[in-house]
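Here the complex is missing a single protein chain, while all its other protein chains stay put.
Each chain gets a letter, A, B and C, in the order it is written, and its residues are counted from 1.
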Amino acid sequence: MTPEEAWLRTSVGTSDADSITVQGRDLAGELMGKVSFTELAFLLVRGRLPDAGQTTMLDAVLVSLADHGLTPTVIAARMTHTGAPESLQGAVAAGLLGAGDVFLGVVENTARLLADILQEVDDAEADEEALRAAADAAVRSLLDAGRRVPGLGHPVHKIEDPRTPRMYELAQGAGQLGPHLRLLRIVADVHKEVTGRALPINGAGVAGAALADLGFKADIVRGFALVARTAGLVGHLAEEMEQPIGLKLYGDVEQRAQYEPPK
Amino acid sequence: MTPEEAWLRTSVGTSDADSITVQGRDLAGELMGKVSFTELAFLLVRGRLPDAGQTTMLDAVLVSLADHGLTPTVIAARMTHTGAPESLQGAVAAGLLGAGDVFLGVVENTARLLADILQEVDDAEADEEALRAAADAAVRSLLDAGRRVPGLGHPVHKIEDPRTPRMYELAQGAGQLGPHLRLLRIVADVHKEVTGRALPINGAGVAGAALADLGFKADIVRGFALVARTAGLVGHLAEEMEQPIGLKLYGDVEQRAQYEPPK
Amino acid sequence: MTPEEAWLRTSVGTSDADSITVQGRDLAGELMGKVSFTELAFLLVRGRLPDAGQTTMLDAVLVSLADHGLTPTVIAARMTHTGAPESLQGAVAAGLLGAGDVFLGVVENTARLLADILQEVDDAEADEEALRAAADAAVRSLLDAGRRVPGLGHPVHKIEDPRTPRMYELAQGAGQLGPHLRLLRIVADVHKEVTGRALPINGAGVAGAALADLGFKADIVRGFALVARTAGLVGHLAEEMEQPIGLKLYGDVEQRAQYEPPK
Partner (left out) sequence: MTPEEAWLRTSVGTSDADSITVQGRDLAGELMGKVSFTELAFLLVRGRLPDAGQTTMLDAVLVSLADHGLTPTVIAARMTHTGAPESLQGAVAAGLLGAGDVFLGVVENTARLLADILQEVDDAEADEEALRAAADAAVRSLLDAGRRVPGLGHPVHKIEDPRTPRMYELAQGAGQLGPHLRLLRIVADVHKEVTGRALPINGAGVAGAALADLGFKADIVRGFALVARTAGLVGHLAEEMEQPIGLKLYGDVEQRAQYEPPK
């Protein structure tokens, strides 16, 4: 390698005739059979393995984020499989493409909001009062700008998102109730005080906070939601192969759609 | 629901105000904190949870298939991130789109070949001799048609793919050395006898056999490779954010490329 | 460039400080304002510009293939935009991913069937009788294998696909009624004789034949359908931005869907 090529380097993985290396570890000898896929996912992004409490939390986050129900991303994936059954990867990719700002933005935006507030306070020893003041400023700033506070409220789970208390319970038990998860509760409290309206912490928000407590930057937390969604999409596509709804949904839409000539 | 709408149904998941259900199980109460993401992935496709031995094997398969090195799919994902950093899902999707017949086809084709041979024998009590005869016929049929035997040979791991002996060792230890994994070894032996050339069982092939032994049909095994690849791509994209190579690789290609006017 | 790098070359395009070259032509001086986008699309694939008759046909093919109605690919694109409005390219990509074997395979498979029959006859002077005999053999071979003849039949246009007579009329007028288009009519006739059932030549089939007559290989004709679909998808996404149906369709599906626990 010439010095000019020092840019072409990676820590993620490499291989030679006898071995495969992932983040500095021997795949066959140190990883297969010794770490779970969840631990590997942590390793791939952080460059080191998680401890037991961190694994518990990352498993819970991934389990909580796998898609459920016939969501828009699932409909897109099934529709894609209807037209292109030759490419399972295409149907999965189509489903992931809809996992954007509206659905996954909450995970990322919650992580970012919490990180920003914590950076504002910038004091590992900050007491709850200081955090509450910073959260109050951040919430008011969002509301004044006509924006919503990420991580709060859910169209279906209006009183409580069942994932939220479970995630806090797991974090408590695993010694993983970190600053982001603690702060998210304060943000929800402050929001209620400021608006007079209680909104539950939603599952995407609590996942974002948990991922931030695991040390992942806001820019990448969406990636874990994509890992979880991929498993959900594969589940739906396995079902679509056995019990297809794509063509019928198309027929249904076509029959009900009204054509309206342009003005 | 009118009878005409009986088609619009799913077993994968649903939710109401208070609960979320995945494959018949309560997400918060029965899954989060109780099953690993690997167990959830099994549940999503099979509709039931794996036992401990099956979980060991699925973890090993997912760990073995996560992308390593700067493969074509990783280059595609990083290049996509270079032009569209606003969409992490787009970069991941671009990476998955390259996980097709050439790279993942081996997982699927190996699972299909083994299932076909087993169906041919169609005798749960089949002795090795009967299996060997059926494998011999299948291998000869592929070679006569000028095709390669899926699951055998690797451009880098020419003598032995390090994932293969490890996967067999794990299967043995977990009581999961099932008919597909056993048969794959017979296929490799037969191939050597027929051609006089020893080819190692490759990592994709052994993964396909292991997934088939876990009860997954050939049509869906590629899906697990996609789950594994998603984690690998997220790892590479996290690195690309910190230490980008996309633009430099583009500049390098542009500088070296030769323009050749059409004839 | 070292000799080892002779592989890194392209004829499609290049640029330097003062100019941009596309397939050997100066983009600003020879192409912009002088050729239509349709002529450019022909140039990009064939390396030379079409004549007037070829341009008429390629325009007609592209116009005929732009998506209409709320097809599965359109639903996938709109659903993707619902979840990821930040990425128009993601929604378009999701739509294109469904443009696979089931929908676009017909264009490609028709082109391939016709090319194969013509190669079989292998005589530029072949009279209709020789073509008819070769078509008869090909049709019987497909039907015997339990397969359908590509390019024939349509679920909605049961008597006649309105695009078909129009395409033949245009080809006649433009002096472009080439061997593939001629042969497709023979194939339809033969199919009727063999099965006793008249199936109309469908729009995808006639497009495939017309593209083959324009000199495009079967492997790439799907690409022109993708160009046409991209315009259709952009039209639908522009409408989705003004008059969204994605979220409502999701709500409708969610409300009507029946959850069925796994057995």
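One rule holds in what follows: a contact is a pair of C-beta atoms (placed from the backbone, for glycine too) under 8 Å apart; a residue touches a chain by one contact, two chains touch by 3 or more.
Predicted model only: the values in this text are computed from it and were never measured.
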Candidates B:Val22, B:Leu43, B:Ala60 or B:Ala94 - the one touching the absent chain: B:Ala94
Option touching the unshown chain, where C:Met79, C:Leu170 or C:Leu183 are the choices: C:Leu170
Touching residues (missing chain, whole complex) on chain A: 1, 5-6, 8-11, 13-14, 21, 23-24, 47-48, 84, 86-87, 89-90, 93, 97, 253, 256-263
Interface residues of chain C (partner: the chain not displayed): 7-23, 26-29, 31-33, 35-38, 40-41, 44-45, 56, 58-60, 62-64, 66-70, 74, 87-90, 92-94, 96-100, 104, 156-160, 162-163, 165-167, 169-170, 173, 203, 219-220, 222-224, 226-228, 230-232, 234-239, 241, 243, 245, 248-249, 252
Residues from chain B at the interface with the omitted partner, ascending: 69-73, 75-77, 79-87, 90-91, 93-94, 97-103, 246-247, 249-250, 253-254, 257
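The rule we apply is simple: only the chains that are shown with their structure count from here on.
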Chain of greatest Cα-centre distance to chain B: C
Length of the line joining the C-alpha centres of chain A and chain C, rounded to whole Å: 38
Distance from chain C to chain B - Cα centre to Cα centre, in angstrom: 32
Where chain A and chain B are represented by their mean Cα positions, the distance between them in whole Å: 23
Where chain C touches two or more other chains, by residue: 84, 86-87, 90, 93, 97, 253, 257
